[in-house]
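With one protein chain withheld, the remaining protein chains of the complex are depicted in position.
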Amino acid sequence: MTGAPRKSFGSDNHAGTHPAVMRAIVEANVGDAVAYGADSWTEQAVGEIKRLAGADGDVYLVLNGSGANVLGLGLLLGRHESVICAESAHINTDECGASERILGTKLLTVPSPDGKITPDLIATRLAGRGDEHFAQPGVVAITQSTECGTCYSLAELRAIRDFCAANRLRVFLDGARLANAAAYLGCSLAELAECADVLSFGGTKNGAMGVEAVVIMRPGDAVNAPYLRKQHMQLSSKMRFLAAQFNALLTDDLWLQNAGHANAMAARLAAGLAGLPGVELAYPVQADAVFARLEPQHIDELQQRWTFHVWDESSSVVRWMTAFDTQESDVDAFLADIAAVTGAARV
Amino acid sequence: MTGAPRKSFGSDNHAGTHPAVMRAIVEANVGDAVAYGADSWTEQAVGEIKRLAGADGDVYLVLNGSGANVLGLGLLLGRHESVICAESAHINTDECGASERILGTKLLTVPSPDGKITPDLIATRLAGRGDEHFAQPGVVAITQSTECGTCYSLAELRAIRDFCAANRLRVFLDGARLANAAAYLGCSLAELAECADVLSFGGTKNGAMGVEAVVIMRPGDAVNAPYLRKQHMQLSSKMRFLAAQFNALLTDDLWLQNAGHANAMAARLAAGLAGLPGVELAYPVQADAVFARLEPQHIDELQQRWTFHVWDESSSVVRWMTAFDTQESDVDAFLADIAAVTGAARV
Amino acid sequence: MTGAPRKSFGSDNHAGTHPAVMRAIVEANVGDAVAYGADSWTEQAVGEIKRLAGADGDVYLVLNGSGANVLGLGLLLGRHESVICAESAHINTDECGASERILGTKLLTVPSPDGKITPDLIATRLAGRGDEHFAQPGVVAITQSTECGTCYSLAELRAIRDFCAANRLRVFLDGARLANAAAYLGCSLAELAECADVLSFGGTKNGAMGVEAVVIMRPGDAVNAPYLRKQHMQLSSKMRFLAAQFNALLTDDLWLQNAGHANAMAARLAAGLAGLPGVELAYPVQADAVFARLEPQHIDELQQRWTFHVWDESSSVVRWMTAFDTQESDVDAFLADIAAVTGAARV
Partner (left out) sequence: MTGAPRKSFGSDNHAGTHPAVMRAIVEANVGDAVAYGADSWTEQAVGEIKRLAGADGDVYLVLNGSGANVLGLGLLLGRHESVICAESAHINTDECGASERILGTKLLTVPSPDGKITPDLIATRLAGRGDEHFAQPGVVAITQSTECGTCYSLAELRAIRDFCAANRLRVFLDGARLANAAAYLGCSLAELAECADVLSFGGTKNGAMGVEAVVIMRPGDAVNAPYLRKQHMQLSSKMRFLAAQFNALLTDDLWLQNAGHANAMAARLAAGLAGLPGVELAYPVQADAVFARLEPQHIDELQQRWTFHVWDESSSVVRWMTAFDTQESDVDAFLADIAAVTGAARV
């Protein structure tokens, strides 16, 4: 086969930078700006994110998702406290132990069938409270949309929030793909944000070049944030180039359009899979990811021509991700190949 | 006064992104690229930096200067080891205690008249070796060019290297402005790099948008680097946009031209100050910084019209920094104002 | 009921200090001794433990079990490495997250039916090796005897050692109750120690007042131990009083007698339970602990008169521990009450 390289279904961060974001970066490159965020781009981005999220606290721009997660958790955790999260949580599986290493915290994981945790699951981890031999649960960390491509409903989020409030637990929400959840649920950023004490709001996986926002809902939790951001090596000197990215994403709801488009492409892929007997969905398709179970030899064959990750070797589950720039034709070409590969095997 | 805003003399990171660097970023925005550095831009940047530095180990791109310093130190330090550095070292004064917080290390500082340390100064901190009550010195950290705008000569660097080799000490070089030192000394990057075990090579203060390289001279020190970079939240997903910046800087020695230009502007400023009785240089002007002593009221007056930092309130020393985009006319206009302000006061 | 207070079955550290140990402490209180271990008591204890364990490295006395575990792990772990251990491991469940907090390490836990892990279970945690997103497994931590009162056989230990050696994993053995395992297996301390790289050898639960030894099998792993012990706040100034405890325990194999006696008392208790229909053993009784399943109301009733812990509320499992000073009559009285309580309920 010849022609253009195939679209990657490997990750939403295989995509480049959305043209409007790139334009904003280029346009920010005019003359001098005071470093570390004392510039008008940052003022605009921070103000707009606060407004969108309904945050009374503050917003801090950071350099990547792990940086956002560790800073966010660090704002909420006492030195002796632990974090309750799903086994599949990015902070548990994909950040090389940064939370343990940088915060010294313990992750109390709960198995979760679809990446979501519930008050009941949280409750299973509260047994040792008040006993000095146990790392005391202080924060519940959830991911929205989840690492499994599912979305908590607002009702589910509110149930977690209320349970946590009633049980002296703070809520951190890893929102690396929060936009995809907002697009799926058709809700506002504020409706999502009000279910957390601190959350991240991701830009990178949604068309930015590389920027995330840490959103602090209440002023009391924001006091130490500038110092911790710096200590965590997440303070950018030429901050305007981070802020400009968000300014583009927040103009005319580009953040929501990008996410909605990526979701639609995942839905199209899932719909196309419905008729293929050799492919089974592993999770409901709600955000920009499709998890599917295939025969191992079909996976091998597809990976020779397409870029994507095997999610779980043992159960032959793969992860196919779409992005803001995935085209219908990309999905259709991919589907055709999947059909060919899995159909051929049926003969 | 009207017209364009005045050039900032506040910091080399008040400047924007060099046009060639911005062009490279824009050009890297084509289609997909595998995340986290498995792309051709990164391969090129890493290879070229290794070649320039004569590094047999490896090169890791990171997001900012503190990230580079903490990763570099972390590669060389045992858990029980401390770092000998100048009191004025950036890691001691400007990173919010990141080395202590992230690495758990102790900084053993030595007073230094001009930002430089020497074997004799290092030796003053070795008394407690072998005594379990003392944090054991393991690394000597130097900055080149220094925080005072001075440059170690190659002879000075080699003396430190040899002393450290003879005394079981590793050398980390904070090279946030290493290019300015190379330009001043007229030496190669390799000649500087071979005096350290691990060094950073700064892009951000030299025309990049935001990228630094951690250069590891020997393979044995590089083994854990990918994991520590990730744990330190310094791994960028869309890495191509970091790498592209270095690729531009390394094309046709742009890195050296930028630094040389900034140095020349600082030299022009220093030369112009020579005739002004109310201004006294605090340090030799060798890189892109001019430290000067002025009457406090002159400082106040100048700060109403120009952006720069007071370096030491108690001794009335200010720091004036140039950048790759400082123009001769900027310097001359600034000099005219300095002359006016300090001259006016003499009347 | 009147008379002497009942013997606690709550923990082997509810017991006091063995008379011979107390005598040794008193006898060590003669005149001055240089602090921090440069005394003859410490020289004797360290030398004797090294000999008994066949350790070519070194031995460091510390203040308690968590101190021994964290120091031992710290000697073996790189900053980016994680620890594979059983979910039930003391370091995971009973040390308030000290390993995460003090070492910054991640615990990769495996479910274990009886407190023991196996090469197969370890292998399930090795998937992410070489991937920078995963905390790299560096150490396997086992407990002997286990938190469930079971003992690894020498063959089981050797299988773990060989698997780890073949897979670039170091072995740390938590030996807070190592003496009980030696007594149960009828093997030497050296036969146990040679299956680990670093181990703890517990005194406190075996008749000491409060002392543990960190045993380092090879010199290369011992280099940083004195500094880490001090940083971990585990260096005692009047060290002779720690060393004297071990000197007593190591005289005439008191350590082995104490452990053997405690084991025998647990075995007597288990034997007595055999005929009781309302009590079911949860694990094989091999060391000084008996885990049993009872009706919740029987647990409540017994706890009104005897001291012991409920191990798992949800499955109604209790833990009954014996000690060096548990008497046959204590066991028999306890058994009688258990019989009465569980029998009464059957009526």
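Per-chain numbering from 1; labels A, B and C assigned in written order.
As a working rule, a residue touches a chain if its C-beta (ideal position, glycine included) is under 8 Å from a C-beta of that chain, and two chains touch if they have at least 3 such contacts.
Just so we're clear, the structure is a prediction, and the values are computed from it rather than from any experiment.
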Contact partner of the left-out chain, one of B:Asp12, B:Asp32, B:Asp58 or B:Glu132 = B:Glu132
Where the complex has a chain not shown, which of A:Arg6, A:His80 or A:Arg293 is the residue touching it?
-> A:His80
Given the contact definition stated above, which residue among C:Ala123, C:Ala165, C:Met233 or C:Ala271 touches the chain not shown here?
-> C:Met233
Of B:His80, B:Arg161 or B:His261, the residue that touches the missing chain is B:His80
With respect to the chain omitted from the figure, which of C:Lys50, C:His80 or C:Arg101 is a touching residue?
-> C:Arg101
Identify the residue among C:Tyr152, C:Tyr184, C:Phe241 or C:Trp255 that touches the chain left out of the display.
-> C:Phe241
Residues in subunit B touching the chain absent from view | 79-80, 82, 93-97, 100-102, 104-107, 127, 132-136, 313
Could you please point out the subunit A residues that touch the chain left off the display?
-> 36, 74, 78-80, 104, 132-133, 135-136, 224, 226-231, 235
Subunit C, residues in touch with the chain not shown (by the definition above) | 4-5, 7-8, 10-11, 13-17, 19, 22, 25-26, 28-35, 63-67, 70, 95-98, 101-102, 204-205, 209-210, 227, 230-238, 240-241, 307
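The rule is short, and it goes like this: only the chains that are shown with their structure count from here on.
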Subunit A turns onto subunit B (C-alpha superposition, degrees, nearest 5) by 180
Averaged-CA centre spacing for the pair subunit B and subunit A, given as whole angstrom = 34
Rounded to the nearest Å, the gap between Cα centres of subunit B and subunit C is 51
At least two other chains touched by the same residue of subunit B: list those residues.
-> 227, 230-231, 235
